[in-house]
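Each chain you see keeps its place in the complex, though not every chain is here.
Naming follows writing order (A, B, C and D), and every chain is counted from residue 1.
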Amino acid sequence: MTVTSAPVADTADDGTAVVRRRFSSASFNWRGLVFVVALVALIELLTMTVVNSIYVPRPSQIAEAFVAEIGRGEMLSGIGGTLLAYAQGLAIATVLGVILGAALGAFQPAYNTFRIVIEFLRPLPSVALIPFSILLLGVGPTTTVAMIVYASFWPILFNTYYGVRDVNDVAVDTARIFGLSRLAVFFRVQIPSAAVNIAAGIRISAAIALILVITVEILTRSGGLGYYIIRMQVAIRTEDMYAGILLVGIIGYVINLAMAGLERRLVFWNGDIRTNGGSR
Amino acid sequence: ACGGGSGGGGGIEESEDGTTKITIATVGSDSGSQAFYADKQGFFEDEGLDVEVKIVANVPELAAAVESGDAEFALTSPTSVTSASVAGIDFQIVAGGAIYTQDNPGVWVMLPEDSDVTSIEQLEGRSLAVNALNTMPHLSTLATLEDAGADISKVNVVTLDFTQVGQAFESGQVDAATVTAPFNYQIEADGLGSTLLAPYDAVNAGEDFYNTIWFGSEEVVDANPEAVEKFRAALKAANAWANDPANEEERKSILQEYTSLTDETLATMQLLQFGDEVTEDMVQPTIDIMERFGVIPEPVEAASVIAE
Amino acid sequence: MKATAIDRDVERGKGHSVTDGERILQVDGLRKRYAPDAPLVCDGLEFDVKEGEFVAIIGPSGCGKSTLLRMLSGILAPTSGQVRLRGQLVNSPPPEMALVFQDYTRSLYPWLTVEKNVRFPLARRRDIAAADKTSRVAEAIATVGLSGFEKYHPGQLSGGMQQRVAIARALAFQPEILLLDEPFASVDALTKEGLEDTLLGIRDRLGDSGNTMLMVTHDIDEAIYLADRIVVLSKPPCVVAEELIVDIDRPRSQVETRSHPEFLRIRALVHDIMGLTDQRHGSH
Amino acid sequence: MRSTMHRVVPWALPVLILVLWEVGGRVSSSIYLPPLSKVMTVFAQDWLFDHTVSDLLPSLQRFAIGYLVGALLGIVIGLSIGTSRRVAEYTGPTLEFMRSLPAVAVMPVAVLLFGLGDGMRISIIAFGVLFPVLVNTVSGVRSCSQERIDVARSYGLSRPAIIRRVILPSAVPMISAGLRIGLPIALIMMVVSELIGGQNGIGFYLTQAQSVFNIAGMFTALIILGVVGNVINTVYTRIEARQLHWAKNL
């Protein structure tokens, strides 16, 4: 869902135009801004006229509250802890997910052994597991991190599993022919082949992890931006609550932008090279 | 850490400078605010306690925090201590929290602004929102309804977080709701609803009872009588300070620090009163009402959940 | 060497003698650069194709033949210059054209069976009756010798078989202009002979006004055997190094044509030119 | 012989875990780890068949509708974003923003739009499923090889035809992975959505059990979620194995 190459690209008059457009889209996306502005304006209009609820503040009010809260510092005070827990959780989930997913994908007996347990654990909502986690890890960042790992681990695991399992035979056989060990084939062929899938998995999880860190903070009141949001909700400061949510969305957007940039570098060969030619 | 309270161990350690370190868990609202005052006003320190105050959300998390030894004492309602006891978890009440009094009930049944309901039995056949089933707000409302002659099986009870009630009233999704402070003030101020009655009146025939209490696991409580004493003493001092109308302004400013309530909300809010001694007759009514509506299968003696 | 150079000039003159009306394709100053900082691949290609003509394109590996075909077929935009089809600028794939890609593995659809792959371009065509489609597909599959493999998926076929599926797909489509990028590279000698004659058959059936074909090949004999004209590209950045008219009567036949004196003359000529054109590899 | 092994092996670990659970529950005195047998007793009491009718079925219905709506939206939006740079540029930032919003943030809006009934719950499930499917769809579309698209273009297929007949099938393995990731997320969102304004459902049962320390009850709800997850997944894998045998040749 990154704003990058489109295989059936819009017709360009010549190759260079396409190239130029690629660059402009990488630097600044004016269209996206226009869309956002239009959408916000529409909501503003709707909240002023049709939707008249005190529980749905107007975008302008939220913006006002956002600026005020930034100034007051309260909203930002917990952000460090939130981001730290987020980063730790996502990092652990990525490492575990890639390693285990790849192992399961490369080694069918392993998948067979763990299949049922995995499928059993996967749909358990982390929300329901929080009490157990508190019991084991106490209230605080450890529980938050554990819950993030639990929720964001699965997409990475499964995308990696599929990517590694469906790697093309010729690529693997080539490496085997040259006498690479199973492990070397795994790291040097299967993992890079699956990189496209892994990247997509991480991108999904990057969002899930952010949702989770906020949700857990809300549910356990263990500080951070989530606690800010719930405190504002309980204090009936709706605008300020939405200001907090706006901040979450902005953080999510920035994270995604960074992820997409990273992905473009890591799996640069995916489609990009071909479309660089400027196909019409 | 799964074993009952093993994480906390039997003993609470005393540090080198003679202070006792404990962790307590409470909720971030007026009903759980004693700890904030004790902390801010130095009542814990006076007793030689070094207390870490954690804010935790709901009953399951509070219970888990105590069970795992993450916190020595925590605040909850008598109903959940009773439920835990029935489920075989040995929680003991160590100190009092917020008290219901007739002129300061803390919980109200509210109606949306344009409601044609004038008395509670008219809710028969309509929908009533409560924040959670089998809690005091829910059970007391049922008792009120039943006492008024309504058939409670015909009341459509839905669970709805307090924070959502205003929106539900605004869009006409429910016919009534049981609400705590400060939401009732806000709903009234916004002109979305009005107060019908206080359901807690039906719990103890209008007499005082505990709305919230402090508890710990039996193991910890039994093994650390001194720490329990110190904790009680500190809370007692905090209660005296908090219940004194002269300190209202200061109390509100501390409360605001923890809850982020706005000045306007605080101004309209009637602050809760706190109690020190936990007596059986201030706990038993809540247990009885639980039994009345079948939340617990058999009667429980209040004495069995109150620490010596 | 000099002599052949003169020879070539004379022949190039011939190549240009087509009148405007007969030209179906005009390639005009075509240049291509894949990225702003990449080297030039095609540096001003310039040639015409007559209606019904069979043109073979040869040139060293990596010189830009596939790039040229992609630009002709309108799927790749040239950096400058233009392709005209009956005078119209080509800037998107024209409906009367089909291209058989060099990379057959990737150009087949792995989720479709052989039969469905061949049927693929026809599926949406309203102007052809369903029964007609089915017979066209079956015929094309039979032509490339794959009858019996209709229900296979591409992944279950050998390289040469996959390549033949791609050819069958183009044949079933029956385009006015057929572009072929090394279509017989992975096919054995006999099958290749058969397919060459199939192409000639299609061309001859309709005479000069029939299908126009452009074929990239590395097999010089094949180029001469099939083509009316051979366009020789230089090493990259490629330009048209030579255009050679193959003045051998049709219908041609594998045995007779290949021993025709003109065939042998052109063969020697091309060998010479190729040696001249690509000096990295001297012939041993 | 091999196929029986194939069938037996996956059950080895689960059985081992169940045995350990029973033993652990008996040895440990912790109220939070009731032995399996006790959980199964509660299971029989509660789920045969009172709560199955009153809680499980409504939950599953919401799950099914929400999942389908979310998956469909994800694929459609994913395809349009993946195939058109314009659409990607216009909607990208907005979607990236929305994708990071926790359910609590979406819930008030959902309540506003759909009320407290099933509509709200279904929309929340759909919201949860939408993004994983969407992200994977876009990735799948982007990894479609250029040759494959060019072939279709050279045969004069229209843009929508290329999307439907070339790009969509190419992206199917990735979409399929997305759908599979979305399955448990839908189950989770189902539970989360039942926490508010709930009158029935597994999530509702779960919170009730939690509030009265009915730990065995909590476990039965978790077991049900796990079993449902497994069943749905098995069905899904079967379909996938039959339909996607060509995926290796992409």
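Following the convention adopted for this analysis, a contact is a pair of C-beta atoms (placed from the backbone, for glycine too) under 8 Å apart; a residue touches a chain by one contact, two chains touch by 3 or more.
Remember, predicted model here, so these are calculated numbers, not experimental data.
Need the per-label copy counts for the whole complex here, not just what's displayed.
Full-complex copy numbers, labelled as displayed: A x1, B x1, C x2, D x1.
Note that in this section only the chains that are shown with their structure count from here on.
Return the chain whose centre of C-alpha atoms lies at maximal distance from the corresponding centre of subunit A.
C
Of every pair of chains, which is linked by the largest number of C-beta contacts?
Per chain pair, the contact count peaks at A-D.
Hey, how far is the Cα centre of subunit A from the one of subunit D, in Å?
Chain centres of subunit A and subunit D, defined by C-alpha means, are spaced 17 Å apart.
Measure off the straight-line distance from the CA centroid of subunit B to the CA centroid of subunit D, and report it in whole Å.
Centre-to-centre distance between subunit B and subunit D: 37 Å.
In angstrom, rounded to a whole number, how far apart do the mean CA points of subunit C and subunit D lie?
About 50 Å separates the centre of subunit C from that of subunit D.
At least two partner chains per residue is the criterion; list those residues in subunit D.
Answer for subunit D, listing residues that touch two or more other chains: 32, 108, 112, 145, 150, 210, 247-250.
Which positions in subunit B are in touch with at least two other chains?
Within subunit B, the residues that touch at least two other chains are 2, 60, 63-64, 67, 167, 171.
Which residues of subunit D touch subunit C in the complex?
145, 147-148, 150-158, 161, 165-166, 169, 172, 245-250
Inside the complex, what are the residues of subunit A that reach subunit B?
53-55, 74, 130-132, 134-136, 138-140, 218-222, 227, 230-237, 240
If we count contacts the way the header does, which residues on subunit D are in touch with subunit A in the complex?
These residues of subunit D touch subunit A: 6, 9-14, 17, 32, 78, 81-86, 88-105, 108-109, 112, 131-132, 134-136, 138-139, 141-146, 149-150, 159, 162-163, 167, 173-174, 176-178, 180-181, 183-185, 187-188, 191-192, 195, 203, 206, 210, 218, 221-222, 225-230, 233-234, 247-250.
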